[in-house]
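Only one protein chain is missing; all other protein chains are in place.
Every chain is named by a letter (A and B) in the order it is written, and numbering of its residues begins at 1.
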Amino acid sequence: MAVENAVLTVADVQKSFGGLRALSEIDLQIERGKTHAIIGPNGAGKSTLLNVCVGRIPPDEGAVVFKGQVITGKKPHEINQMGIARVFQTPEIFADLTVLQNVMVPAYAKRDGAVKFTLFHGMDKDTDIRLEAEQILMDLGLADKRHDDADSMSRGDKRRLELAMCLVQHPDLLLLDEPTAGMSRLDTNRTIDLLKSIKERGMTKVIIEHDMHVVFSLADKVSVLAQGRIIAEGTPDEVRANPKVQEAYLGGAH
Amino acid sequence: MDTTPSKNAPLSETERVGPAAKEKSVFYRTSGRIATQLPPRGPEMAPLWPPKADIFMTIVFSAVVLTMPLWLQPFGAAYPDLMQRFAIFGIFAIGFNILFGLTGYLSFGHAAFLGVGSYAAVWSFKLFSLNIIPAIIMAVVIAGALAVAIGFVSLRRSGIYFSILTLAFAQMCYNLAYSVLTPITNGETGLRVLSDDPRIIDAIFGTNEVPVPRAELFGISMQGMPGFWTSAVFLIAAFVVALLITRSPFGMMLRGIKSNQVRMSYVGFNTRPYTLMAFVISGMYAGLAGGLLAVVDPLAGAERMQWTASGEVVLMTILGGAGTLLGPFLGAVLIKYFENIFSALGDTTLRSMLEFIPEGLRDTAIAIISPFVGDGWHLTLGVLFMLVVIFMPGGLIEGFRRIGRLFTGGGRKKENG
Partner (left out) sequence: MDALIAQFLNGLDKGAAYALIALGLTLTFGTLGVVNFAHGALFMLGAFCAVLTAQVLSLESVTLDPTKLTPWGTPTEIRTTYAELYLGDFGAFITDYSIFIAVLVTIPIMLAIGFAMERGLIRYFYKRPHAEQILVTFGLAIVLSEIIKASFGANPIPVSAPEALRGSADIGAFLGLDMFINYPIWRLVYFLAAAIIIAAVFAFLNLTTYGMVVRAGMQDRDTVQLLGININRRFTLVFGIAAAVAGLAGALYTPIVPPHYNLGMEFLVLSFVVVVVGGMGSLSGAVAAGFLLGIVQSFASLAEVKAIIPGIDQIIIYLIAVVVLLTRPRGLLGRKGVMES
């Protein structure tokens, strides 16, 4: 079952909270350049799994390996510096900064590392950062809003901004936690288009989602999580045809 | 005037109708299409804020500071002692704002750095030289070192924990200054420069025999106006440094930390060194202010480290407007001005001032006002504190901005401050 060019490998991970088994015997290989969706009914352990993947929650057993390095127990900024960017379920942006600055901040982190003091250096000299940020904003259709306060934007725009903040770093792996949660059908479709468009950049993506429409439009591979276990894995069509999945998820939830 | 200047930068014409605007909505109509057009480059790319505005602000600020002896005349505040305090507490507040205004970390212990700066400067006067240069260097370096130690521990927590920890450390310094460290601080009497101090550097040049030891700069005594000019020059320098820091990537990171620290770490920043750096810089500003207090009056006492002093700088900053560049200085001037006026008012002065009120009411008026003046100045300070926080959490600069917005037609979000 080993995948040749796996970017992220989750090996035999177990996690319990108190007496509750949140994750058991999780094995996952995220293939380079592919979009991998993790689906499952509410409470299946999707968010826990994502948090384990970014090192936020240490697993009781097993390990998470990214590009040959164990990332379990590392701090969020170290994991980001290794090349993992994350989009949160509710947009986490810098509300007090302008849209452009919101994108420039991660660009600096990518260029200068986790700590670099540039106290007396005008930002206008960093044209490379600026151009990069402007380009991403243009790609995501936010260019005309770049001098607005990030806080003044609509929720959908904030989510696009958060995506821009991740894309500007050209991460090796992009984690998306329910990118369409709480969106209207129109906004959902727009987001799907957006994510499809960045697929062309060859970025590896992991999407946590329970909207099947989103999953089947985007994913190359789907893992189905139920009660803390992976019950099925395969292409969207394979998973759709799997009776176990229909029983656990499709039948139960819809 | 604003630390988020880029918002204020008016969009240039090229920007407004440039490729960016044309690009709008193309994205949605052709789903998934990625624009390949590059944004404007080089001279076409408008700077994040007009550099001219900063230069203009610096010039105006310097002019206002250097002409204080003129325009403060009508207010009866144009005497050196008070103007020195305006400049020195302006430095203190500007430095405090680098921490509180940019990162949002509310320290309640900055008076400790002010006090330590004063002690360090006086010791430099005693041990090395009456020249202010080594004294200022000592004050800044030692306050900075203390800030590294206190910041290292306090910044392990955020929010109220941080405020409590800084308050506790300041109280600890205050207690120590009054007890065990008496050999260094001279306890309640305060540390002063004596004519028979060693002053080894002065001794080398044979200038250590002075009847009354006073701080000096190559022969210019720091008493009176020269003391003010020195403080004013330091104030302007402090302002320019704060301006540069605010405009630098570092300043943007600090505001990012204030805005969303979790996001900061998830985009790959190790935030603690940034907050520590901001803490140390503001501690050094406080040390500089403390050193200057000793320069204009070579005496240091522990009361400078009391919690009320820490609270005062917080008040200056929020009264003027935390996070703004000019606000802290404005707040410092106002607080020190009113302190000067109010604490000098006694019942007799009050009585003569209120002569226009009919006899019967006058006593009532005096009874109401007198607890707030003279020794009761701190009561006024406390009331002011509450009023500012309750009604004007953005401070005066924010208030002016709102008033300005009323006059210029309100609706525009990008109003200039």
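For the reader, a short list of remarks on this structure follows.
Here is the rule we go by: a contact is a pair of C-beta atoms (placed from the backbone, for glycine too) under 8 Å apart; a residue touches a chain by one contact, two chains touch by 3 or more.
Just so you know, these numbers come straight off a predicted model, no measurement behind them.
Contacts of the undrawn chain with the visible chains, over the full complex, involve B.
Contact with the chain that does not appear here is found for just one residue of B:T308, B:T349 or B:T408, B:T308. Screening B:L48, B:M68, B:L167 or B:L191 for touch with the missing chain picks out B:L167. When the whole complex is considered, the residue among B:V148, B:L181, B:L217 or B:L334 that touches the unshown chain is B:L181.
Screening B:V60, B:I133, B:V153 or B:L194 against the full complex identifies B:V153 as the residue touching the chain left out. Against the chain not displayed here, chain B makes contact via residues 104, 106, 108, 153, 156-161, 163-165, 167-169, 171-172, 175-176, 179-181, 261, 307-308, 311, 314-315, 318, 371, 375-376, 378-379, 381-386, 389-390, 393.
In this text, only the chains that are shown with their structure count from here on.
Between chain A and chain B, the centres computed from C-alpha atoms are 42 Å apart. For chain A in complex with chain B, the residues that touch the partner chain are 75-77, 80-81, 85-86, 88, 92-98, 100-101, 104-106, 108-110, 112-115, 117-124, 126-127, 130-131, 134-135, 138-141, 143-144, 146-149, 152, 165, 169, 190, 193-194, 196-197, 200. Those residues of chain B that touch chain A in the complex are listed here as 4, 6-7, 9, 11, 19-21, 23-28, 31-35, 37-39, 41-42, 45, 47-48, 51, 241, 244-245, 247-250, 252-253, 255-256, 258-260, 262-271, 273-274, 277, 413-414.
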